[in-house]
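Following: one structure in structure tokens, then a few remarks.
A protein chain is absent from this complex, but the other protein chains hold their places.
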Amino acid sequence: MEIKSILLSLKQNKFMASIMVLQIAFTMAVLSLSVLLAAATLKEWNLPSGIPHDDIIRVTPRFYDPNMNVAAAVQHDLQRLQAIDGVQAVSPTDQVPFAAEVVRDVYLSVEEEAQSYKTNIFSADEKLLKVLDLTLIAGRAFTFSDVIADPDAKNSEVMISQSMAKALFDNGNALDKTVWLNKGSDPVKIVGIYSDFMNGETLNYFGKSYQTMILPRSSWQFAAEPHYLLRMTPGLAVQKLEDIATVFYQEQGRYLAVYERLSRIQKRMYDGRGSRALTFLVISLVLVLITSFGIAGFTSFQVNQRRKQIGIRRALGGRKSDIMAYFLTENSIITFAGLLLGTVVTLFFSFELSTMEQQNILDLVLLMVIALLLWFINVVAVWLPGRRAVKVPPAIVTRGS
Amino acid sequence: MLKMENVSKIYRTELIETHALRKVDLHIKAGEFVAITGPSGSGKTTFLNLAGLLETFEEGDYYLDGENVRGMNDNQLSDLRNEKIGFIFQSFNLLADLPLYQNIEVPLRYRGLSQADRKQRVEQALETVGLASRAKHLPTQLSGGQQQRVAIARAIAGEPKFLLADEPTGNLDSLMAQQVMELLEKINQSGTTIIMVTHDDKLARRAHRNIQIFDGQVSDLEYSVADDIVKRA
Partner (left out) sequence: MFRYNLSLALASLQQRPGLTFLVILTLAIGLGLYTTVQTMAFYNSSVPVAHKSENLFLIQVDSREASAEPITEQVSMVDTTYKDAMNLQQWQIPGVTTSLNWNTNGVINVLDNNVPAIRSEILATNSHFFSMFETPFIYGSGWGSEEDSSGAGVIVISRAMNDRLFGGENSVGQLLRIDTLNLKVIGVMADWTITRRFYDRSFAPGYLHEFFVPYRFALNNDLPRNARFNCWSVETQDNPQFRTENLQRLLNSECSWISFWAEIPDQQLATYQTQLGNYIESQKALGRFPREPQMYVTHLQDQVNYYGNRNGYINTFKMISRLFFAVCLLNAVSILLAKFIRQSREVSLRRALGARKTTIIYQYVLEVVLIGFMGGLLGILVSKIGLWGMLNIRLYAVDYTITAQSIAHQYQLNWLLIGEAFLTSILCALLVSLYPIWRVCNISPATQLKAE
């Protein structure tokens, strides 16, 4: 193509060319930064939960009267909840899926320098598997007799999730192996492996969404009260929510801290990140729109300004496709310069942002995809008004003289 | 070389039809230098547009160098213009953003010639019009006469079969006009057919043949060619 001619022609329009270059560069910077931020924020976002979260209710009552017999109250609650129509199973636990924030380190040997593995440990009774609708993959599930109620007694057995098994042992063959729940102490034997479910935001953020353990334990006491997880008949959860809450009112000495469906916790887990990333994306889309309108507008102005020129080129034997190619090439040169500068600007700001956000957000592949996308948008933005350019009749050269 | 048979051009708007050209029959032979005259609005420009393949026509046949152009598509017309016709305009119509070299190169580009070939032709054309030293100048840095010589260089660089000149001296003073005319005659002598539209009788008389267009109709004016030769000498 006649790149040299185009460059010479651009030299005559230095000001506008540099305005366009800057505009494309900044647009690329905003778009890339937004996409990079969104990608960094949204990694591990909205993964499958592994449980029927729409049909599970979480209830968290808290006691404030130290004289209360918590163990007995919990038993009483469980009985009353189980009796409610639509409740299929209830289990008291110390953590809630999507919101398990107590991250623990476990070890595969007793030594001081043993490697640690991150996990969320759920203390619960034997019904948790049924409540969460988890599948037993290997070994055995806990029964009522495994559940320890004495606060001073220690557990000797544990169940772990499939992902946890893979994390601990490369081949996932974890059955009958021993895990230390604290450094150098509290060894427990792995007796069962169950299907994965989402733990909570902290481990999710580190890409360890499904690493969990279940400890058969029900030693509730004051200041260590359980949450109740209720598995509802499908479709009944919303309708029964208020009925369930009522059970806990009208009783002195405690209050109902939270009651909600797990789907709401799931939403909360992702929303902060999601809405933030979305805001940036929407903003940069608006900007891409503005820029493409600007480029289309400017091209159409150029077409008007250059009608005569186009006519001359046509008269000298330029085909319609030559005229379109001219505009596209001219714009691509500008776009290319803009994208090059945009990459530099993006790199500069992404280093700044990486420090601000305390994580490396740079992703060169993504950057190239964005550059290609912008180039494509530019081509479209030129092509549309360019169709008017090719319609300029060559006979224009003999007019107006 | 150029043969029109029964060619008509009608401009239609919603309200009226204008017959810009009526049933033109014309035959121009290779090597002729033809001047076309006529009052404004008579159809000179339309004739030029048709002859130069800048516009299409509805009726008749037009043979350019033996090929009937009627019914050709836009791309074929473009290629034909590029190869067979060189244009020279009253207002020069140079591309203001480009230096002389690149201006002259434009039609060669469209013909898809190699870089070496282009270079050789551009340089030769510049040589012919006497502007070889100005190749890197922009059109606006030249006088009107020089600009028209650039336009001529561009027109002949592709070695077309014929030149279409539209009031080539209209924007020039008499001295410059003289130079441009001499250049055109030189080109004609080397074998290129030239069709020149002008309203200047004096210029027209320097051509081999005069054609008048009046109200869309074409007729030959009788001049003695010998007269002309005497005058020229």
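Note that the chains take the letters A and B in the order they are written out, and that residue 1 is the start of every chain.
FYI, a contact is a pair of C-beta atoms (placed from the backbone, for glycine too) under 8 Å apart; a residue touches a chain by one contact, two chains touch by 3 or more.
It should be emphasised that the depicted structure is a prediction, and the values quoted were computed from it without experimental measurement.
J.: List the displayed chains that the omitted chain touches in the full complex.
T.: Every shown chain touched by the left-out chain: A.
J.: Which residue, A:Asn199, A:Thr291, A:Asn378 or A:Thr398, contacts the hidden chain when the whole complex is considered?
T.: Of these options, the touching residue for the absent chain is A:Thr291.
J.: Hey, which of A:Phe301, A:Phe351 or A:Phe376 is the one touching the hidden chain?
T.: A:Phe301
J.: Considering the whole complex, which of A:Lys11, A:Lys43, A:Arg62 or A:Arg387 touches the chain not shown?
T.: Result: among the candidates, A:Arg62 touches the missing chain.
J.: Which residues does chain A use to touch the chain missing from this display?
T.: Touching the missing chain: residues 15-16, 19-20, 22-23, 26-27, 29-30, 33-34, 37, 62, 64-65, 223, 249-250, 252, 254-257, 264, 267-268, 271-272, 275-276, 279-280, 283-284, 286-287, 290-291, 293-294, 297-298, 301, 305, 349, 352-353, 356-358, 400.
Note that in this section only the chains that are shown with their structure count from here on.
J.: Which integer distance in Å separates the CA centroid of chain A from that of chain B?
T.: The answer is 68 Å.
J.: Name, in rising order, each residue of chain A that touches chain B in their complex.
T.: Those residues of chain A that touch chain B are 2, 4-5, 8-9, 12-13, 308-309, 312-322, 393-395, 397-401.
J.: What residues of chain B sit close enough to touch chain A in their complex?
T.: Contact set of chain B toward chain A: 45, 48-49, 52, 54-55, 74-75, 78-79, 81-83, 87, 89-91, 93-99, 102, 105-107, 109-111, 138, 154, 158, 166-167, 170.
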